[in-house]
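Some notes on the structure that comes next.
So, chain A:
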Amino acid sequence: MHLRVVALILIAVMVVACGGAPDTAGRGDQEAEPVVVMCIVDQVWCQVAVDAFSAETGVDASFVRLSAGEGLARIKAEAGDPSFDVWFGGPSFFPVAAAVEGLIEPYVSPNAAAIPSQFKDPSGTWTGVYQGVVGFCSNRQILEELQASAPSSWRGLLDPVFVRNVAIADQRTSGTAVTAAAALVALLGSEDAALDYLRQLDPNILQYTKSGSTPGRMAASGEVATSVIFAHDCISIGMETGVDLVVSFPVEGTGFEIGQVSILAGTPHPSAARTFVDWSLTAGAQELAATAKAFQIPTHPDAAVPPESIPLTDVRMAPGYTRELAERLEAGDFVNRFGAEIRNGVTAPAA
Partner candidate 1 sequence: MMLKRAETPGPWPRWSVAFGGRGARVMTSIRGHGVLGVGVGLAMLLVATFVLYPIVQTMTYALDGQARTVWEGLLRSAETARVIRNTLVIGVATGTLGTLLGLVMALIQTRTEFRFKRALHLIALIPIVSPPFAVAMSIITLFGRSGLISRRLFGVRYDIFGADGLILALVITFMPAAYLSLVGMLQSFDSSLEEAAADLGASTWTRFRTVVFPLLGPGIANSFLLLFVSAIADLGNPIILDGGYTVLSSRLWLAIIGESDLAEGAVLSLLLLVPSLIVFVLQYAWLRRRSFVTVTGRPVSRLHPITQRNITWPLYGVALPTALMIVLIYGYIVVGAFTKVWNINFTPSLEHFAYVFRGPGREAIGDSFVLALAAMPLAGLAGLLLAFAVTMRKFPGRRVVDFASVVGVAIPGTVVGIGLILAFNQPSLGGLVPRLTRTAAIIVFALTVRSLPGVVRVTAGALNQLGSNLEEASLTLGATRGRALRTVVLPLIRPAVFGGLVWSFARSMTSLSAIIFLVTPQWRMITNEILNEAQAGRYGNAAAFSVVLVVVMVAAMKLLAMLTGFRPTNQLGTE
Partner candidate 2 sequence: MPKAEGGELNGTSEPDRPLLEVASVEKVFRSRGGRTIALDKIDLDVEEGEFLTILGPSGCGKTTLLRILAGFERPDAGEVLLEGRAITALPPNKRPLAMVFQSFALFPHLTVFDNVAYGLRIAKVPKAELRERVEVALMIINLAGLEDRLPSQLSGGQQQRVALARSIVVRPRVLLLDEPLSNLDARLREQMRAELRRIQRQLGITSIYVTHDQADAMAMSDRIVVMNEGRIEQIGTPTEVYERPASLFVADFIGQANVLEAELTHVGDGTVTVVVLGQQLTIPAAVAPPPGRVTLVIRPEDVKIAPLSLDPAEVGDLCATGRVRSHEYLGSLIQCVVQLRDGTVLIARIPKRIGNADAFIGGFSPDTEVRVAIPSAAVRPVHPR
């Protein structure tokens, strides 16, 4: 018995010792610097990206998947001593908000030159890797049972037939919801008017979810009839589950996001971080999304657009909707007001 106990202790000690090592080994060793990615996009895409990056560049990479709001909160808390190097995915207005607090390290990648100017920040705070547009994602079967048709307008979403049959993300945690809200602000003219709309929409909402794409899953599983999510997510989910999902867009106009990549200030592995950013801006890297069944539109003009994607030209953007508008919403008080007035201070969702 003694020997066993001693052996176990030895193993344990060894393990913990080895386990502790990588955390401190990173600095200074340029050859095998691992890079940690804070990844907002779908987990599968994260995995594919990280694997491909490691294979192509030889740099070790790992990721943690968070929702955009979580990510922002996390780096704010870690202020200056981040456990991540790169912020990959999620709408561009998030790094803008973070940059205000000095949490982003600007970097203009040589590969950014190929990216059109509307998809990047000139000072290098962030660079765009994909685009997405907000739409409605409905479950055809449930619609039939309700004898309703897929919503075709924001007004239509307020219809009593959809009472407790709509799912949408919570703005406090999800970039998708903020994008949608920004579109509403643009359409209705003011933050108050947008909040008013959301107040009217509230009885129709069954659940506010943490993650932007979860509403689509709820539609797919039949929990709700329709949901407000990015169109590309709807397509992925439909493919994954095999459920007949219908994508539709509000005729008044909708909002879009530019998925970003950026480097966190104070990153422990600046060189590897840059390598990752460079890589992610290549057409090849962007095309990987489709293999992970993510159907955002790549920003690189040479990257092939997956046939399943919905081209942005087919969708009407809300007049007056700009990136900056979304950035202002995120950085300002709107999200808090949403939490207080629409959600009555109810805690943001955990799932």
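Criterion applied: all candidates are chains of the complex that A comes from, given by their letters.
Basically, a residue touches a chain if its C-beta (ideal position, glycine included) is under 8 Å from a C-beta of that chain, and two chains touch if they have at least 3 such contacts; residues count from 1.
Predicted model, so just to flag it, every value in this text is computed and none were measured.
*Asks:* Which numbered candidate touches chain A here in the complex: 1 or 2?
*Replies:* 1
*Asks:* What residues of chain A sit close enough to touch candidate 1 in their complex?
*Replies:* Chain A reaches candidate 1 through residues 1, 4-5, 8-9, 11-12, 15-16, 19-20, 22-23, 36, 42-43, 47, 51, 62-65, 69-70, 73-74, 76-78, 83, 164, 172-173, 206-208, 210-211, 213-214, 217-218, 220-224, 240-243, 344-351.
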